[in-house]
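This view holds just a subset of the chains, kept in their places.
In order of appearance the chains are A, B and C, and numbering begins at 1 in each one.
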């Protein structure tokens, strides 16, 4: 498995630890990336990171991942609830994508309880905090072996 | 953590490997239980198993778990989409519950894309196959330490 | 009126005082039963108690009540919002049923604001705490005299 896993974070995740910490926790995105890298090393895989507040940028990165990555861990942020274009980008690449949400979106406002993107993903982890990323990584590594 | 983790499976999961294997896989529930037990031993925890097709039985077990267990992994099967009583049972116990679905319910028929139970759980794992149970176990052990 | 009044409690009401006490109060189901028995004696009637987390059990008891009871006080718990079968059981017996909810279901989550069972009951008392059972008893005794 020479290819890496892409960790792709959508809008507002750059504000992790600053944004509503009672919901999203006090860990920064950099600290999370470090934890993911550590776990990736244990599993013998490499990871790439990308965060963007731009839907188009996220789509571009998903397209690029079709060649460069073996799988994707995607936290679409608020775009989960509104973006058919992001869903189509996930569907347009032949590698597995796991959708991750830090908070349990199914226990929040009605408009957050439905993700348009989920239907094109292999699976979803929601509400397990930032550990969700690590568990998704474990799953992808198991799957790709 | 002397208490165990309860693995609670709802209606039709006794038919794992027999029921629509293209969706749910060819592993039996017994084989899955064995895999979970192995992982639990690695993690230093004990697990209890229960499967029932009776909503009332599942509620009884959740109530009992309030005293006997440190956390619950719950696959509510089709009750996920219809049972307020099961949701209330989850909400009535002070230990964390993780909801697990083998298939990705968000990519299936419309009536399966909403789980009433999720809003009372700590988090949800959907579509990662039977590995979802193992990842939920990892999360609970991390959480409870 | 030689027949008794059946006090029938549905899912999760066995956890009264343990379950979300800020909503349901700190009285146990046993303490409530004692209060109801005292009031029944004052009114000169006998009461029977049944609590079950099983929809089927509740239906069986309603059927049996057609012969053994003069009226029913039913707290269907979460089944209120989902069970056509329970509604049909109420409609299938010729004795009056009063639906009681301890909390005011009309001031809670949207999915709790509609009871399918109500349409087959004689009346509904919601939000008057456990006193709702006593008032329902008063009503049944008045009605049956």
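A few comments on the model shown:
The rule we apply is simple: a contact is a pair of C-beta atoms (placed from the backbone, for glycine too) under 8 Å apart; a residue touches a chain by one contact, two chains touch by 3 or more.
In this text the structure is predicted, and so the values were computed from the model without any measurement.
Shown chains number 3; the total number of identical copies in the complete complex of this file is 12.
By our rule, only the chains that are shown with their structure count from here on.
Taken pairwise by the contact criterion, the protein chains link up end to end in a single open path, with no chain closing the loop. In a homomeric contact, the two copies may use the same or different surfaces; for chain B and chain C, under half of the interface residue numbers are shared, pointing to different surfaces.
Matching CA atoms, the turn from chain A to chain B amounts to 180°, rounded to the nearest 5. Centre-to-centre, using mean CA coordinates, chain A is 47 Å away from chain C. With centres set at the average Cα position, the gap from chain A to chain B is 23 Å.
Taking each chain's centre as the average of its CA atoms, chain B and chain C sit 31 Å apart. In chain C, no residue reaches two or more other chains under the touch definition. Against chain A, the residues of chain B that register as touching in their complex are 98, 104, 106-107, 113-115, 118-129, 131-132, 135, 138-139, 142. By the touch criterion stated above, chain C contacts chain B in their complex at residues 10-12, 14-15, 18-20, 52-57, 77-82, 111-112. For chain B in complex with chain C, the residues that touch the partner chain are 54-57, 59-60, 63, 66, 82-89, 91-92, 116.
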